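Excluded from the complex is one protein chain; the other protein chains are retained at their positions.
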Amino acid sequence: MNILKRFGEMDRRWLYVILLVMVVFPLLRPIGIPIDVSSSTAKFVASVDRLQAGDRMLLVFDYSIGGGPDVDPQAQVVLAHALSKGVRVVEVAFVDTGLNYATKACDLWVSKGKVYGTDILNLGYAPGVETAISAFGQNIEAIFVRDVNGKAPSSYPIMEGIKTAGDFKLIAEFATGIPGPAEWIRQVVTRYKVPLACGVVSVMGPQNAPYLQSGQLVGLLGGGLKSAAEYEIAVKMPGAATAAMDAQSLGHLTIVVFVILGNILFLVERREQKAKKA
Amino acid sequence: MVAGKQTTFLFFVLVLAVAVYYMTRARTGKIPAIRKIPGLDAIEEAIGRATELGRPVFYVPGRTEINTGGAAQNIAGLEVLGHVARMTARYDTEIRVAIAAANVYPVAEAIVQQAYLEEGKAERVKPEMVQFLSNEQFAFAAACLSIMNTEKTASVIMVGEFQAESLMLAEGAAQAGAVTIAGTARTAQIPFFVAACDYTLIGEEIFAGGAYLSKNPVGIANLAVQDLGKLASLVVIIAGSLMVTFGNKSMINWLKK
Amino acid sequence: MTVAKTWAGALCVFAVYSFLWKENRFFRAVQNLYVGLAAGYSIVLAVKSIQRQAWVPLTTKGDIWAIVPMILGLLLFTRLFKRYAWVARWPMAFLMGMGAALSMKAIESDFVRQIQASLVAWNSINNLMLSLGTALALTYFFFTFKPNAVTNYAGRAGRWVLMLCFGAAFGQSVQGRLSLLISQMQFLLKDWLHVMK
Partner (left out) sequence: MKKEVPIGIGFLVGVLIVFEYFLKGLWPAVSKTATDAQNWGSVISAFAMGLAAANLIVIHGRRIKQKHPDAWMSWLLFAGILVMTITGFYAKGTAGGNTFSFLFDGLYLPLGTAMFSIMVFFIASAARRAFRARNIDAAFLLVAGVIVMIGNAPVGKLISPWFPSATSWLISFPNVAGNRAIMIGAALGMVLTGFRVIVGIDRSYFGGE
């Protein structure tokens, strides 16, 4: 009882320290808890696996830097998976900071030997959120008169025969907020019936689950870093997300214990108050 | 007509037709009654508290840009803002409105100015009443927190579209000792608002907000139209599911048309 | 250069984490710097977009119409001058009208298609949850019907469905926030201190 009271009254900064320790420890000394691949992740993997070498895929970087760490590992592993299959990838961003992630990803693969304009292309960023997405969907060159290198997209072989968003074999969008799956479904999927698979920060996972059940999404990475880890395991490319999962486990347990203790405390206090009144 | 959109178009036209009918009827004074929404009734109390303490009311009308799908939520937030600003003008209570989207800023500023004008307090309008803080989520939240702390805001009202910053704002408000009323239609954020705020408007209750507070007949008529729309979808879902249970898929096929 | 970036990054992390100790000037300072950097970044991208989407078509392709959005865009700045502020309503009206119309497309993606996906055979608890659960949750959001026993009970059951759904969101949110902390720690332990493999 005493310990419980002390937990209730201890400076909140001690709680911070406890959480921090629980996260840092498994990063330094990995435990190796096995990771299972969930069915919605498996669907996403399958949607990329269905593509043939040479097919064009649109990769959308709709993420802010705040939520970036939760969703960027997803985009990275999906990009690696697609390129390893010989799928050609066109990158675009409708969140300003997304452009920076897109540029870095593009530079990385160009430095690894992919050919800019043939295997991978970075169109850039367009403002206006849903307005821009809708316009992009209907005519890519109206919004992207130039790519990031200042050339007309149609001058690159990768864009041959691509006029609208409907001309891609798959759109993979990664989002931390707005625009996200809802905007893309509304503006692009309802019009072109192009397969859309989305990766989102964990916060947005549940609210987008209806789109997966209804078939408006062909795949959903709804659990942020956790989904990225599942994807890495599924395509046998373990990376930073996989390495983070032990910390994720211990962190969850810590918060769960806090919630349970907090509620026991709440019940105890309420009983004491009732006893006082009586 | 584009194939696959026929039934959708039918619903679209029906919704608008019913809306026009109800709005015309509302103008003649036939207004449906509305159920109580506790979170909204609390706004008056929250502004009263700020007035007593002589400290400002802090208002956030969501965080997203106005030309997005979140526009409806933002507009609801701006409607409630109009009401809140009229009340702060009436009681000579300070108000701080924090804006995170470039194109919401001019709209919010105009709404506050208008509210003060209507209450005959145009001279009390100050530039710091409506502030653009940042369009970057967290910088915005942190800037809000520092306003809450430094100005010791007595009441925090947040109605509109919120994302990850919701818990920070709600926690920050609690730490500043403010009464908090929060509403959003973003499902992911509602749990945090429920957990950390004094009053919460769940989802659609925020759209009911503007109409309910202003007793604006057109707005209430809109609510009635939405209720009919929801009733229709409920009927279609139950009838259609029963039909599917007995092997009849004509309802699904009709929706696909 | 990489070393300088990493050290600057680590310093930024500590400046921000100092907020956890208490609100302080250092935190506010970096926050102001951050707002400035963010604004600068969006200015750059905005100008580049204007250049690409309007200026280039106007000057290289002779697309006269491209001048219209530039004029409308400039009119927004009349807001800064009280006397002419009303002119800014024109471009605002353009953006508002467009946003409103685009969001109306939800009638297909979020209304008809969602109803359609709820039409499932009532042959399992799961399917019953999908279609009846949706129906119950809908009754919670009735605002103008006269309350009666049916809507009261259905509404309450609907509220429980909603609470389960918010609970799931709650759990997932915690997960997401934790991931961000883990990534931050990975940065500090790996890139900065080199103590993590």
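Each chain carries a letter (A, B and C) given by its place in the written order, and its residues are counted from 1.
Note that a contact is a pair of C-beta atoms (placed from the backbone, for glycine too) under 8 Å apart; a residue touches a chain by one contact, two chains touch by 3 or more.
Only a predicted model underlies this, so the values are computations on that prediction, with no experimental measurement involved.
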{"item": "Among shown chains, those touching the left-out chain", "value": "A, B, C"}
{"item": "Option from B:Y59, B:F162 or B:F207 whose C-beta touches the chain left out", "value": "B:F207"}
{"item": "Residue among B:A110, B:V179 or B:L213 that touches the chain left out of view", "value": "B:A110"}
{"item": "Per the touch definition above, residue among A:A93, A:V129, A:C198 or A:V218 touching the missing chain", "value": "A:V129"}
{"item": "Residue ranges of chain C at the interface with the undisplayed chain", "value": "1, 4-6, 8-10, 12-13, 15-17, 19-20, 28-47, 49-50, 53-54, 65, 68-70, 72-74, 76-77, 79-80, 85-86, 88-98, 100-107, 109-111, 114-115, 117-118, 126, 129-138, 140-141, 158-175, 177-178, 180-181, 183-184, 187"}
{"item": "For chain B, the residues touching the chain missing from this view", "value": "1-2, 5, 8-9, 12, 15-16, 19, 23, 65, 67, 69, 71-72, 75-76, 78-79, 82, 101-103, 105-107, 110-111, 113-114, 117, 127-128, 131-132, 134-139, 141-142, 164, 167-168, 171, 174, 185, 187, 191, 194-196, 203-204, 207, 218, 222, 225-226, 229-230, 233"}
{"item": "Hidden partner chain, residues of chain A it touches", "value": "7-8, 12, 15-16, 18-19, 33-36, 38-39, 64-69, 97, 100, 103, 106-107, 110, 116, 122, 126-129, 131-132, 134-135, 138-139, 142-143, 148-150, 205-207, 209-210, 213, 222-223, 226, 245-246, 248-256, 258-263, 265-266"}
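Going forward, only the chains that are shown with their structure count from here on.
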{"item": "Chain nearest the global centroid, as defined over all protein CA atoms shown", "value": "C"}
{"item": "Chain of greatest Cα-centre distance to chain B", "value": "A"}
{"item": "Whole-Å gap between the CA centroids of chain A and chain B", "value": "28"}
{"item": "Rounded Å distance between chain B and chain C, as computed from the means of their C-alpha atoms", "value": "15"}
{"item": "Touching two or more other chains - residues of chain B", "value": "67-69, 136, 164, 187-188"}
{"item": "Chain C residues counted as touching two or more neighbouring chains", "value": "42, 95, 98-99, 102-103, 106, 108, 116, 165, 169, 172-173, 176-177"}
{"item": "Residues on chain A engaged by chain C in the complex (per definition of touch)", "value": "13, 16, 19-20, 23-24, 27-28, 66-67, 69-70, 96-97, 99, 124-127, 130-131, 134, 142-146, 182, 185-187, 189-190, 201-203, 205-207, 210, 213-216, 222-226, 240, 243-244, 247-248, 251-252, 255"}
{"item": "Complex contacts: residues of chain C adjacent to chain A", "value": "20-21, 41-42, 45-46, 48-49, 52-53, 56-57, 95, 98-99, 102-103, 105-106, 108-110, 113-114, 116-117, 130, 165, 168-169, 172-186, 189, 195-196"}
{"item": "Chain C partner contacts - residues on chain B that touch it in the complex", "value": "5, 7-8, 11-12, 15, 32-35, 37, 66-69, 71-72, 103, 106-107, 109-110, 133-136, 139, 142-143, 145-146, 149, 164, 167, 187-188, 190-192, 194-195, 202-205, 208, 220, 223-224, 226-227, 229-231, 233-234, 236-238, 240-245, 251-252, 255-256"}
